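Of the protein chains in this complex, all but one are displayed in their positions.
Coming up: chain A.
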Amino acid sequence: MGFDRSLWLHVLVLLGVAAVAASAQAEPATERQRELVNMVRQDCGSCHGLTLKGGLGPALLPETLRDKPADALVATVMMGRPGTAMPGWAPFMNESEAAWIVQRLMQGFPPVAAQMELSK
């Protein structure tokens, strides 16, 4: 049974690391989360689609973003991609907010209404 136990230990350690990593990146306050969700749906949505299935810009869905490194996506959101229609959003959010958006995009973005319910 010693083998099983060390496996469990590994899992627990890994879970712990993940939890620390997640909390190290400060979550925006609830009100700000609501603003960010609305911004992503509406303002990012004008190019990526309200449902984020793509428009002039590519789809921002978990299955299209899965294999892309998160920090590169955060850089794209903050700085944009020169030579393309993707603008940089640094004037309107800080890096940890952009990281929060990317993380949520990779998980599947909450609808505006659901987020509104959450913050009630």
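We take it that a contact is a pair of C-beta atoms (placed from the backbone, for glycine too) under 8 Å apart; a residue touches a chain by one contact, two chains touch by 3 or more; residues count from 1.
Here is the rule we go by: contacts and distances are computed from a predicted model.
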item: Protein name (UniProt record) of the chain left out of view, among "Protein nirF", "Transcriptional regulator", "Putative zinc-finger domain-containing protein" or "Methionine ABC transporter permease"; value: "Protein nirF"
item: Among A:Pro62, A:Gly80 or A:Pro110, residue touching the chain not depicted; value: A:Gly80
item: For chain A, the residues touching the chain missing from this view; value: 38, 42-43, 45-47, 49-51, 53-56, 80, 83, 85, 87-88, 92, 112
